[in-house]
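This is the structure I want to talk about, given as structure tokens.
With one protein chain held back, the other chains of the complex are shown just where they sit.
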Amino acid sequence: MAENLLEIEKLKIIYKRREKRFLALDCVNLDLKEGEVLGVVGESGSGKSTLGLSIMRLLPPQARIKNGEIFFKGKNICKINEKKFNREMRGKEITYIPQNPQSSLNPVFKVGRQLKDIIKYRAQENFQGQDINKAAVEIMTKMGIADAEKRLDEYPHQFSGGMKQRVLLSMAFVTNPALLIADEPTTALDVTVEAQILGLLADLIKEYQSSIIYITHDLGVVSEIADRVAVFYAGRVIELNNRYNIFNNPKHPYTEALINCLPGDKQSEKLNVIPGEIPDLSDLPGGCNFHPRCKYAKERCRNEKPEFFELENGGRTACFYHEEVGRYQ
Amino acid sequence: MNIIEVRDLKKYFYKKSGVLHKVFGVGPQVIQAVSKVSFNIEKGNTMALVGESGCGKTTVARLILNLIEKEAGQIYFKGKALDEMSEEEYNDYRENAAFIAQDFRSSLNPRKLVGEILAEPFRIHPGVIDKEREEARIKKMVDLVGLNEEALLKFPHEFSGGQARRIGVARALMLNPEFIVCDEPTSGLDLSISAAIINLMKELKEEFDLTYLWISHNLNVVRYISDYVGVMYLGRIIEIGKTKEVFNDPSHPYSEALIESVPSFSKEKKKIKIKTLEGEVPSPIDPPPGCPFHPRCKYSQAKCKEVVPILENKGNNREVACHFPL
Partner (left out) sequence: MNKYIYIKKKIKWVYERMIGDYRFYIAGVIIFLFFLMAIFGPQIAPHDPYKTDVRSRLEAPSLTHPAGTDSLGRDTLSRLIYAARPAFYVAFGGLFISIIVGMILGSIAAYSGGILDNIIIFLFDVIRAFPPIILILVLVAIVGPSLQSLIIILGVTIMPRYGRVVRAETLSVKEEEYVSVAKSMGASSFKIISFHIIPNIFASVLVLAGMDVASMIMWEAGLSFLGLGVQPPKTSWGVMLQSGYQYIEKAPMMLVAPAVAIMLTMMGFSLLTESLRNALNPKSEQKEG
């Protein structure tokens, strides 16, 4: 039985801003095995980006970890000293691809310099004795950048969005990371480029055996790339299951409602809409966060916060009435 | 009746030339944003324009709204060419062709209260609605888009993205237009909010007998909401036809590739490998000779490298610009 690469237990994170406290993550439990792709799905204000940042320990100063632990390869990374974490893990064993490729590369340095810096300071062991330049060319070519040698000498603005993302992927994979956190890496890209990047990622996963936490709001992307899916709503994981079960047999009203929002083929049918709005994280409704918008909601939902219920098919859901979900179809 | 007719529309952008150009006579760089685009929009239809970055769809929208000057070609509104309209006819065009801009935040003046923003159409076109009825109309529109009256005394930043979008919709409807250009109406919105906006736009279209030009890169939404779709690539329409038919049976290799690239939501057990299209969109400054798509087209042949294909009617309400349509 493979030990979990990553285990998050009861993580609770609060942001302080202008006298208000925003509960960004509440009692989040997650686990990830080696070579697994976990899709983290949610809308804005769901906490999915905060999750990525907290694993990287890159939370902004207003954020506080109020509770909980993150174990990576058995070690509690919340307790490791920042210097050590930075030297050994961040950017090395755990790498990160941010959402907006346009602003993720330093515009005043050549791309080659930025990539070679990573190789030099983070990936030395992988390239013993090999020329750093050659290593850079190799990884860029692998990521699908044609004419890599010439492009090393160019500046970020000379790269298109898709190409920039490939450069960032080079930086992320060159260290042979155990875990890659991708925060909406294809949201800002055109559809055909997105398809290319997703295809590339699928190949890279096979080759490097890295685990990926893929954060997105796009259910289509998740259904293509993820092994398991964690659905976030207002800071909590409200459902966790493998891809097939989540999409064919959702056991949380929000998951079900979200899937129903997707436009289908039939133009005549009205789209299903989730009434209401996403709650303000500083002003959450009592009980279950989703109850004001839930069509299955009953009295208990208004007062009690639902715990996690283990499902027969191996997943988890945070809904008292999960057995009824699907009856209204 | 065709609400909008576009004939051979052309728009090039000229990058300012530097000293070298001025001295050595090397010409300024030309960005061929829109090249010979022609299509019609029938009253009551939703016509979508799709394509990836740089295809020119946003430029076409702005040309139709006369926000930028065209280089060549004609735009007809209800049969009359924009160039040849009298002042009265032009005013009528401005009242009846509305615009919902892509960026729902910056399309609302952050220093104005929502009530002022919604009253602006009346100040630009006084007399379209009687003065006494202006207030009532504003309140009615606010209600129709799903906001409440208190919104009128708030600033745009006090609203969420979906709500800001709704304000933009209300503003577009204020003068009872016949035609609305919707530039990426659902981009930047969460899935559930996006669904609500789509429903709203659909209802409004039915209630007020509107005609939409729907610009979007989201093919799933386009498939759901539009009657006709035009696929653009590097400033040209390469395929145009009834939405259902184009999606089910694309004739142009790029349309096919585009449709296949969309991560479609699947309930299959195994992960499906998406067919990917190689390469990147070439720069509009230096488009490839012949068919602009030929370097990436898996069906391309010798002729494609040399001759630019024209948009031709293939019968059955479909036009394709390809020498060897599928």
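Order of writing sets the labels: A and B. Residues in every chain begin at 1.
We take it that a residue touches a chain if its C-beta (ideal position, glycine included) is under 8 Å from a C-beta of that chain, and two chains touch if they have at least 3 such contacts.
In this text the structure is predicted, and so the values were computed from the model without any measurement.
Visitor: From the list B:V30, B:L153 or B:L326, pick the residue that touches the absent chain.
Guide: B:L153
Visitor: Return the single residue from B:L9, B:V37, B:I138 or B:L277 that touches the missing chain.
Guide: Residue touching the absent chain, from the options given: B:I138.
Visitor: Looking at the whole complex, which of B:K10, B:K36 or B:K112 touches the chain that is not displayed?
Guide: The missing chain is touched by B:K112.
Visitor: Please identify which residue in B:G44, B:G146, B:G161 or B:P295 touches the non-displayed chain.
Guide: Here the residue in touch with the unshown chain is B:G161.
Visitor: Residue-wise, where is subunit B in contact with the chain that is not depicted?
Guide: These residues touch the chain not displayed: 62, 65-67, 90-91, 94-95, 97-99, 101-103, 106-113, 115-117, 119-121, 123-125, 135, 138, 152-153, 155-162, 168, 171, 175, 181, 188-190.
Heads up, the rule we're going with is that only the chains that are shown with their structure count from here on.
Visitor: If you look only at subunit A, which of its residues touch subunit B in the complex?
Guide: Contact set of subunit A toward subunit B: 43-44, 160-163, 190-196, 198-199, 202, 217-221, 223-225, 243-244, 247-248, 257-259, 261-265, 267, 270-274, 277-278.
Visitor: Flag every residue of subunit B that touches subunit A in the complex, lowest number first.
Guide: Interface residues on the subunit B side: 52-53, 160-162, 190-196, 198-199, 202, 217, 219-221, 223-225, 244, 257-258, 260-269, 271-278, 280-281.
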